[in-house]
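The other protein chains are all here in position, but one chain of the complex has been omitted.
Chain IDs A, B and C follow the sequence of writing; residue 1 opens each chain.
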Amino acid sequence: MPSPEKVSVAVIGASGYTGVELARLLSIHPLARLVAVTSRQYAGQRMATVFPSLHDICDLSFEESDIASICGRAEIIFTAVPHKTAMLVASEILAAGRKLIDLSADFRLRDAAVYEQWYEPHSAAEYLTEAVYGLPELYREEIKKARLIANPGCYPTSIILGLAPLLRAGIIDATTIIADSKSGTSGAGRGAVISSLYCEVADGFRPYKVGGSHRHIPEIEQELGQLHGGAVTITFTPHLLPISRGILSTIYARLKKEVSAEQIAELYTAMYGEERFVRLLAPGTIPATQYVRGSNYCDIGFALDRHTGRIIVMTAIDNIVKGASGQAIQNMNLLCGFPEQTALTAPAFFP
Amino acid sequence: MPSPEKVSVAVIGASGYTGVELARLLSIHPLARLVAVTSRQYAGQRMATVFPSLHDICDLSFEESDIASICGRAEIIFTAVPHKTAMLVASEILAAGRKLIDLSADFRLRDAAVYEQWYEPHSAAEYLTEAVYGLPELYREEIKKARLIANPGCYPTSIILGLAPLLRAGIIDATTIIADSKSGTSGAGRGAVISSLYCEVADGFRPYKVGGSHRHIPEIEQELGQLHGGAVTITFTPHLLPISRGILSTIYARLKKEVSAEQIAELYTAMYGEERFVRLLAPGTIPATQYVRGSNYCDIGFALDRHTGRIIVMTAIDNIVKGASGQAIQNMNLLCGFPEQTALTAPAFFP
Amino acid sequence: MPSPEKVSVAVIGASGYTGVELARLLSIHPLARLVAVTSRQYAGQRMATVFPSLHDICDLSFEESDIASICGRAEIIFTAVPHKTAMLVASEILAAGRKLIDLSADFRLRDAAVYEQWYEPHSAAEYLTEAVYGLPELYREEIKKARLIANPGCYPTSIILGLAPLLRAGIIDATTIIADSKSGTSGAGRGAVISSLYCEVADGFRPYKVGGSHRHIPEIEQELGQLHGGAVTITFTPHLLPISRGILSTIYARLKKEVSAEQIAELYTAMYGEERFVRLLAPGTIPATQYVRGSNYCDIGFALDRHTGRIIVMTAIDNIVKGASGQAIQNMNLLCGFPEQTALTAPAFFP
Partner (left out) sequence: MPSPEKVSVAVIGASGYTGVELARLLSIHPLARLVAVTSRQYAGQRMATVFPSLHDICDLSFEESDIASICGRAEIIFTAVPHKTAMLVASEILAAGRKLIDLSADFRLRDAAVYEQWYEPHSAAEYLTEAVYGLPELYREEIKKARLIANPGCYPTSIILGLAPLLRAGIIDATTIIADSKSGTSGAGRGAVISSLYCEVADGFRPYKVGGSHRHIPEIEQELGQLHGGAVTITFTPHLLPISRGILSTIYARLKKEVSAEQIAELYTAMYGEERFVRLLAPGTIPATQYVRGSNYCDIGFALDRHTGRIIVMTAIDNIVKGASGQAIQNMNLLCGFPEQTALTAPAFFP
């Protein structure tokens, strides 16, 4: 039985990289207790056998995903599963009075038609308007009251946080946004596919899904449109980095008029000055993934290219912390009324 | 003494990564013989002691850079030195009737004022108009007749080759060009600096010289301007990749009008169809640095983003082969009347 | 002023990798406060500027190393400096009534003659007998009472912990010990030297100091001799791994007589069963550096080679946590009467 003062949580689909990261973060959470982890592939095996990093830390065994059983034990349920899975279980979880934090894309898009255009038919579209987009820097108050949180995608987190102050202030031409993003390989998941093999990725670099085909585009455009107050279309190019953790987005836009670096800095400070997990770097300091590795920070820097009238915004996050599991814990903290930074204060490990 | 049928060559500044790569490529060149390598730092030591990869392959020892002595032994001289060094020796080398292939930036800019704006006073500006920009795909005939070849920069090679057919055809808006480039760490040279240490670079990724400050910009704009027939200004962001070799440039521009992928492909084929070292990838195939590693190829792919009216061009080269030493050998081959691909036909090594 | 209930600590030589790791761990330590960091190279600069991972986490600036001033502010002083430096300041620190945890080799060898044979003349030899070798699993009670703690070397930690139960039990032939150890590059420090450059280390692997020349040998032999109850000589070969963090030691010895895997497991359990930071892996599970990365664990596994009558012991640590800064904090906790695991409970980050 969970101790009375701790919230009990379960992770459905805990054998991927976001699942093991949730277990890592929950193990140091003083106010939560992990009570169940599911995995079809490893059901019956101890989680610490599959992930020896959790030896002596997590003594749970993977179980099959029996929603009724899990709802009987856990108050908060994380779904860390491929898209289309969470929509099948959301109704039962919510009906049982449990709260759901979904790390997949199933509830991120408010418009079912958009979801169905990019993914496939949605079987729980009735929850799309209720679901809260779990980016605390934008939706903190809504998150606190939500039953169903759609945890943002990793690329969207890095791009939306980078552009929000500029779009709100209306100082960039929203038709000129280009996001050139680079992600570590953990973003490709733990599936056994040739394209994720060490020898295919190491000592190499490549773009993928170029030309407007990545499924994070509608999510990014939805949120940028909210900030802009009107439709936004962007060019987005993801790339695969030979690192395990980290996303760095280099984002370009044309300035509508000349502004000073100080004015830009003020916009960012106004929006993020009190944020615990957004760090505005000093002028001249440039974000790097190695400085956020393992932490829940989003580091932001920018430069003005006077020559061409553009601003270049750079953001760095750890894709499986702020880009996934850390942000999910941040959302859980808000949902439960815990201090927002609980279990998330560890600095990045460098080197 | 060199055998009569081989051209004798020397490398000034041979203890950097481009120097050892020149030695590697020259060792398999059937028509050239490396007769001297200089290095202030390692003078007196065998090159194969400093670079054990050359054990049994190169039996030269590093010597101090005595230009007169070197001109007495070598017909072709490569300078693989930091900028400002080649300009000090060019006059003596040319006066001795030797040919100079300079891998630094000293003779790449035709306009001394531009050089001096980005670098420092130029002490051999009288050679700037004579120097030929050593990009064979653009200046093959001039290279064959040159005395002084300015071997292109690594980033410029990747960007100019990617954009040339589009600019010549006039189908992109030249004010909208953004080049987001990522380079392996060998591009930072072999200097003992903290920022190039393994622990600072590995498992990380970062931009640098953001906002129009990288010295390759005037070189890129010079050549793009030539192709465009008018001034071009670009936004260029270099990034440091945790790989040893490779540059991948992701280049964005707005199309002036709607064109089909077939039409774009035809432009590239028309320009590069006969080129030995430019490979146009099949539609849907995306360049990756791991597929050009160790080779002299420039791989080019593109995608159309219908959504935003942009074209995204992607190019991949090995920064110390096609981006430096391989291209220098290609230039030497042209200069000497050798088959252009001599010593450069090895496929990339993958994995 | 430090809050009254926290111990104040200073790090002398805080701009290396062990220094920044001490700062990382101290930032999450609820019972300690970092009050001063010194660095000759960076004096006057903010630590978070040099190490952006500490942005918003550490607001100290590096200062010159003024021992009197530091002793006026800190109760516990860590020296994370090259050997020969700590011996110059130990006397002043101890005379001021402060406690010293030295991460260098200066106080690890009890016999000054041995030190001087492997290093150079020792200027504070009078402290050698007082200094406690800071391996808590062997010297916990002595550490609690010490003024001067010699924090163990990274390789010695991995080898001594691996062999201790076997030597104590007297079941291996002590003349047959071979330790083949592999270390991540952070072990080479943050010095700007060519041999530590990314391009020299990445995608490569090499032994170094082969044949009995590494300075950790006398330290290892001293402690193994203590455990064995008589002189022990070993063959030790260090290797450089293309990873940032981690040491894996593969240790070979001949068994004096046939023993079962169960008997061996019992020896390890008897010695380490209650240890918080030694994890005995299940039979068949093999240690790997990636499962201790960023944590203070030492993972131990073993295999019996029936074919040759040998036992193979494998240990994995993070060289800058359990191999340096984490162990130093563990020692500090013991010294201060804090729970031994304070600030050290974070699981390894995987991936």
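Going forward, a residue touches a chain if its C-beta (ideal position, glycine included) is under 8 Å from a C-beta of that chain, and two chains touch if they have at least 3 such contacts.
On a predicted model such as this, the values are computed, not experimentally measured, just so you know.
Contact with the undisplayed chain is limited, among B:Y252, B:Y268 or B:Y291, to B:Y291. Contact with the chain not shown here comes from a single listed residue; of C:G212, C:G230, C:G273 or C:G337, that residue is C:G212.
Remark: the omitted chain is touched by one listed residue; of C:I243, C:V278 or C:I300 this is C:I243. Screening A:V37, A:V201, A:I247 or A:A348 against the full complex identifies A:V201 as the residue touching the chain left out. Think of the hidden chain as still there; on chain C it touches residues 175-176, 178, 180, 182, 199-200, 202-208, 210-212, 217, 233-235, 237, 239, 241-246, 248, 250, 252, 286-290, 293, 303-308, 310, 312, 314, 316, 351.
Looking at chain B, the residues touching the absent chain are 17, 20, 24, 27-28, 49, 51-57, 186, 202-203, 244-245, 279, 281-282, 285, 288, 290-295, 297, 299, 345-351. The set of chain A residues touching the chain not shown comprises 17, 185-186, 190, 192-194, 196-203, 242-244.
Methods note: only the chains that are shown with their structure count from here on.
Of all chains shown, the one whose average CA position lies nearest the global CA mean is A.
Counting the residue numbers that touch the partner chain, chain B and chain C have more than half of them in common. In terms of their C-alpha centroids, the spacing between chain A and chain B amounts to 39 Å. Per-chain CA centroids place chain A at a distance of 36 Å from chain C.
In this assembly, the C-alpha centroid of chain B lies 45 Å from the C-alpha centroid of chain C. Under the contact definition stated at the top, the residues of chain A that touch 2 or more other chains are 202-203, 244-245, 288, 290, 293, 351.
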